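Here the complex is missing one protein chain, while the rest keep their positions.
Labels run A and B following the written order; every chain starts at residue 1.
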Amino acid sequence: MKKTIQIPLGSQHISLLEPIRFKFECENEKIIGVDADVGFVHRGVELACTRSFEFKQVGYVVARVCGLCAITHSLSYTLAVEKLLGYVANDRIKYLRMLMVELDRIHSHMLCLAHTAENAGFEALFMQIMGDRELVMEVQEAISGNRVQFDYISIGGVNRDLTSELVDLVRKNLTTLSEKMEILTGLFDNNWSLSLKYKGVGVLTLEDAYTYNALGPLARASGLATDVRAETSDFPYEALGYTMMLESTGDIHARNFVRLREIVNSIAICRNIVDNLPMGEIQEKVKGKPKGEEIVRIEAPRGELFYLVRGNGTNTLERVRIKTPTFSGIPAMMEVFKGSQYADAPAILASFDPCMSCTAK
Amino acid sequence: MFKSMVEAFKNLFKPVRTINYPAQEIILPSGYRGLIEYDKEACIFCDKCEKVCPPGAILFYQHEEGEKEYRYNPWLCIYCGECVRACPKPQEAIWQSETKQQSAVKEDGANEGWFVWEEACKKSREAYAAAKKERKPKMKSEEPLCVS
Partner (left out) sequence: MKIETTLPTLLLDIGAFYEAHQWHFLTVNGIDLGEGKIELQWIFSKYGVKDEVVLYYALSDYETPVPSLTGLIPSSIMGEREIVDMFGLKVEGAQRGLYLDDDSHPHPLRGES
């Protein structure tokens, strides 16, 4: 007689934001085997980038891979092409790009925290975090002119400048947000459903994190010191007060805390940027056609985003390879599910902050 | 217990954080990226905006007499503003307004109507190019006669 039962989670499920299907092999309540199907929203972006669009347009195409981390996608692509064209951006452009990426990280982490709260049965906190997230969305909308698709970065610079009114708005909203973050950190630490319930659930050990190449907040919660912001020299992160946030327990609680502390760190970075914004042009002419191969890595909110761009000296690129954070995080995620309770699966999944439209591209 | 009761009572009188949308209008921030607007008088018909547009929302229809007609699909446009940056006369010939595009209804023909236009524009170009080719050899053959 077969001793296990198969329970599917997805592709449509109340706790999921995007379509993904897990097939759990369960022994009573305990999960012993996992199988994942991730390709529900495959759109063929890589093919479109090399066939239908010219290299100057591709930046706007790859921005549509994902709604939450649109800015990191267009930034990594633009950096890769700029390196191929031999162009180095001035400090003002670098700072403005960093500002948008860090604002993006804040609101993406807040979305994830809101969902972990929701999956603990804490609807009111979900509403509250989503309400506070509007503070950051407002800033991004005012800077770039749109709420979700920023289209802020183009080859050779950024499309809009940061005026003094915008600087005031950034300062004002970030001050309000950092006050709220203190309350939120207290809640995640002391509230029964958020701290006790989440301690020791969904543990990824440090050894597993190394074996399965975990990345982003998932790895940092296990104590694996990896962050592309510290491993690349494209942006002056260290000079602007970046510190790596590490936890050691590797459970949902630790992941929440990595995110909370990263938000606080990102707020500090954003403040430093608007305080020390250098002068300079925001858009420069870049001439030439991309020839050669270039690899760019950027720390997206969920982990490392990787772009490989190869051009052959014409307007159309030869290859654009996109490797998104959730894509390479899936083996580690499947490992975490093994041995936990089926009832915890939605909460564990929400704590990974998976982005399926990134993964399936 | 008492504390949470007080908190709940206070929350009753706090202002609502959401916008009651169709009844209450959403205030867009200044600098909102809206529709692309165009002035025929200032345009020099260099076609740069058509070439850079990522979704291909700007097309020029080629009339036989050599005139060009600007055609724009506001529902295909992604409002990136690349055309404005490419324009040799930005803010005069083409500029980005702050008006938000309303959703398309069937009568607008956002898809079918545009496909017809796309096809027509492509054909008009080809026809014009063919006509030009035909005219050119004639001119060349006439030229030596004039010289001599």
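Quick note on the criterion: contacts are C-beta pairs under 8 Å (C-beta built on N, C-alpha and C of every residue); 3 or more make two chains touch, one makes a residue touch a chain.
Everything quoted here is computed from the prediction, not taken from an experiment.
Of the chains on view, those touched by the hidden chain across the whole complex are A.
Although one chain is not drawn, the whole complex shows that of A:57, A:154 or A:226 it is A:226 that touches it.
Among A:126, A:198, A:306 or A:352, the one in contact with the hidden chain is A:306. In the complete complex, the hidden chain is touched by one of A:25, A:46 or A:138, namely A:46. The missing chain, though absent from the display, is touched by one residue of A:4, A:52, A:178 or A:213; that residue is A:213.
Annotation: of A:30, A:171, A:197 or A:323, A:323 touches the absent chain (contact as defined above).
On the side of subunit A, the interface with the absent chain consists of residues 38-39, 42, 44, 46-47, 210-213, 215, 224-226, 230-233, 295, 297, 304, 306, 308, 310, 318-319, 321, 323, 327-328, 330-332, 360, using the contact rule stated above.
Criterion: only the chains that are shown with their structure count from here on.
Across the complex, subunit A is touched by residues 17, 29-33, 52-54, 78-82, 85 of subunit B.
The touching residues of subunit A, when paired with subunit B in their complex, are 53, 56-57, 60-61, 131, 134, 138, 141-142, 144-146, 149, 151, 154, 159-160, 283.
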